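Missing here is one protein chain; the remaining ones are kept as they sit in the complex.
As written, the chain order gives the labels A, B and C, with residue 1 at the start of each chain.
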Amino acid sequence: DHDVAQYAQWLGDDALVLAQRLGAWISRAPELEEDIALGNIALDLVGQARSLLHHAGTADGRSEDDLAYFRDETEFRSSWLVEQPNGDFAATIARQLVASTYMHELYARLQHASEPTLAAIAAKAVLEVAYHRDHAVQWTLRLGDGTDESRRRMVAGLDAVWPYVDELFADTPLIDRLGDRAVRPSTLREPVLAALRDVLRQAGLAEPDLPPAPCGGRAGRHSEYLGYILAEMQVLARQHPGASW
Amino acid sequence: DHDVAQYAQWLGDDALVLAQRLGAWISRAPELEEDIALGNIALDLVGQARSLLHHAGTADGRSEDDLAYFRDETEFRSSWLVEQPNGDFAATIARQLVASTYMHELYARLQHASEPTLAAIAAKAVLEVAYHRDHAVQWTLRLGDGTDESRRRMVAGLDAVWPYVDELFADTPLIDRLGDRAVRPSTLREPVLAALRDVLRQAGLAEPDLPPAPCGGRAGRHSEYLGYILAEMQVLARQHPGASW
Amino acid sequence: MTTTTEAPPRDDQQVFDALIEADSRVEPRDWMPDAYRRTLVRQISQHAHSEIIGMQPEANWITRAPSLKRKAILIAKVQDEGGHGLYLYSAAQTLGASREDMLDQLHAGKARYSSIFNYPARTWADMGAIGWLVDGAAICNQVALCRTSYGPYARAMVRICKEESFHQRQGFEILLALSRGTEEQHQMAQDAVDRWYRPALMMFGPPDAESPNSRQSMAWKIKRVSNDELRRRFVGMCVPQFEALGLTMPDPELRFDEETGQWEPGPIDWDEFHEILAGRGPLNAERMRRRRAAHDEGAWVRDAAAAYARKQTERPAPAGASNHKEVAA
Partner (left out) sequence: MTTTTEAPPRDDQQVFDALIEADSRVEPRDWMPDAYRRTLVRQISQHAHSEIIGMQPEANWITRAPSLKRKAILIAKVQDEGGHGLYLYSAAQTLGASREDMLDQLHAGKARYSSIFNYPARTWADMGAIGWLVDGAAICNQVALCRTSYGPYARAMVRICKEESFHQRQGFEILLALSRGTEEQHQMAQDAVDRWYRPALMMFGPPDAESPNSRQSMAWKIKRVSNDELRRRFVGMCVPQFEALGLTMPDPELRFDEETGQWEPGPIDWDEFHEILAGRGPLNAERMRRRRAAHDEGAWVRDAAAAYARKQTERPAPAGASNHKEVAA
């Protein structure tokens, strides 16, 4: 079904692009435990991306790799949030906090969706993203309530991602068509923001007072970062079209 | 002539890769004057790369863009020095100091080479790289003799590039075959190092005590950075093979 | 209307008024009303900031330019924008503003820049659309400003206009190559002009009826042509060029007014304009973050240069150091 395939690309591309970002941390993290933790999160996300893109591809006979490596930028459906750069560790944690809280609420609902494959993928993913969220929450508390410097950086990290939170909750005609086969993004706004505010409160951090940016990732209108991400991700596969690996 | 073409690729690829690195500074420099200065240097280097690669391509009917955009990594002939990352401003200045000093000595001699096109390109380039060298020298003095922090960063920047100085002076059978059509790299070692030491002395900086790294850029064996550089540089051109721009 | 802190001696104001009346130039040493000075500082620094922020969307494509020739042209263009920023900051400095203060205002989010740079440059064709449409609109504004009443600003504009018209031509050439290229390239060009055309029209500012500041600026001859008139001139210039490019003008309601002999654009979504002005554009936060990051991360470099300069004046220069020419401040 073409609509389900589109929706699976929303979720799959978010997972894939975020995995790509996190993958760049490995061997560069502040401590060995974080090389492993961020690697683990990236690995879960690649796994989710594979399931989702595989499912998306069944609609028109494309493989997960056809979708990952041979779509151009405008064909991607990732949100601007996950395309944002790693920045320092605090910026990455801020992005993780928002992304994992969103994904957790999303998959918790999607596991009850009427589309069985999406529901099954979500049922597995929700357990993984619960861990991702715990990881981000712990670090938000540590950085928010650690040293002056960590607090300053955590505030800057939250400011950097906050304009891109709103995009995650935008409904589209696709969502109307999908009905109970998908999760309506607007229904996630309240629980996600409530969960985020709760963490910020515990960490002694204020919610950033920044207006949302109009984005458009779900319609293929991306941040200026995605082009660079795809150039790197796809370079080898595209150098050898048709090859097996 | 195939040998001249190879040699022109040595020089052209150095200029192109270094321009690519410097181009990434524009709109990110410490002050507006440096956005302009680094942009100006990048522009000169793109110009030199175009002349050199155009000349190289005449040997087998390829255009400058065929060479820049459609050669794979192992076909590039750049040195490891120019492939090194920008790092902070001091690292860039350290790389510029070495690269421009080397290029200046090289082009000063090459303008008298018996190969007329190379000589003509060199006669123009030597004036440009003299400016690049002045720029790097001035900043080396300022950073070396500025604040404690700038000195610490300048020392780290020099350490980062020093292992890659030696590669610039390596002769190869190609150089033997070219004779007085090219400049023998080994003849540049003494004047380049003397000029560098003179600047370091003025800046109150010690010559790094680091062993040279065996590189191999002139034989197509590159640092781990070049793959990333080319992925970004070539992505658009390769997405549209055969297109005109 | 002017709100000077002290009432000027009657003859100063008269001399100023006579200068304006006579279409002469006001120069830095001339007496001028405070409000005139403040208006100019605000306008010139805003113009300078626009050049600086405007470097970002184009700089993003320098490393990916699809031919070496285009790469060279793009570097030169972005570099020119930096140069324009410098002239303009200098012009504002003749009015007593310091560059540091102006930059601080920008970084603190208190000074505006042209909101068009808060749209992303998504594809290579955007390099064409920005050059042709955005610089084109800028030129319409700036040509009028070449006759502005403040001398240093007018002279900066003359110099900038010359370079901008190169940029506009280069933008046109990029689009022409794409439009005449492969199907995909043509589509890329059409998509880019579809996205940049409306924002370019908004660059002339709100309709005259809703632009109260304009009236005083017109009276002072800082501004010489109204927003709507400049917009119409721009649209008129675009019509034949779209045709030459073989691209469709993304304004189905465009019409030729037989009476005035001018092209009239269809209605413009001013809500979007006000959203972006209010900081809710796609990249408002992003552009500012990158600008601040460059400034903050460069602080140690500027400190080092200042410390070095101080040391050089405090002690006799060593023999060897004097023969290097000064390249950057």
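FYI, a contact is a pair of C-beta atoms (placed from the backbone, for glycine too) under 8 Å apart; a residue touches a chain by one contact, two chains touch by 3 or more.
Not measured: the values here are computed from a predicted model.
Engineer: Give me the visible chains that the unshown chain touches, in label order.
Structural biologist: A, B
Engineer: Taking the entire complex into account, which one of A:142, A:177 or A:221 touches the absent chain?
Structural biologist: The one listed residue touching the chain not shown is A:142.
Engineer: Out of A:4, A:18 or A:68, which is the one that touches the chain we can't see?
Structural biologist: A:68
Engineer: Even though one chain is hidden, which residues of chain A still touch it in the full complex?
Structural biologist: 16, 19-20, 23-24, 26-37, 39-40, 42-43, 46-47, 49-50, 53, 64-65, 68-69, 88-89, 131, 134-135, 137-139, 141-143, 145-147, 149-150, 153, 198, 201-202, 232-233, 235-237, 240, 242-245
Engineer: Touching the absent chain: which residues on chain B qualify?
Structural biologist: Chain B touches the chain not shown through residues 73, 159-160, 163, 210-216, 221-224, 227, 231.
One rule holds for everything that comes next: only the chains that are shown with their structure count from here on.
Engineer: Hey, how far is the Cα centre of chain B from the one of chain C, in Å?
Structural biologist: Taking the mean C-alpha position of each chain, the two centres sit 34 Å apart.
Engineer: Residues of chain A touching 2+ other chains?
Structural biologist: Within chain A, the residues that touch at least two other chains are 227, 231.
Engineer: For chain C, give me the residues that contact two or more of the other chains.
Structural biologist: Residues 64 of chain C each touch two or more of the other chains.
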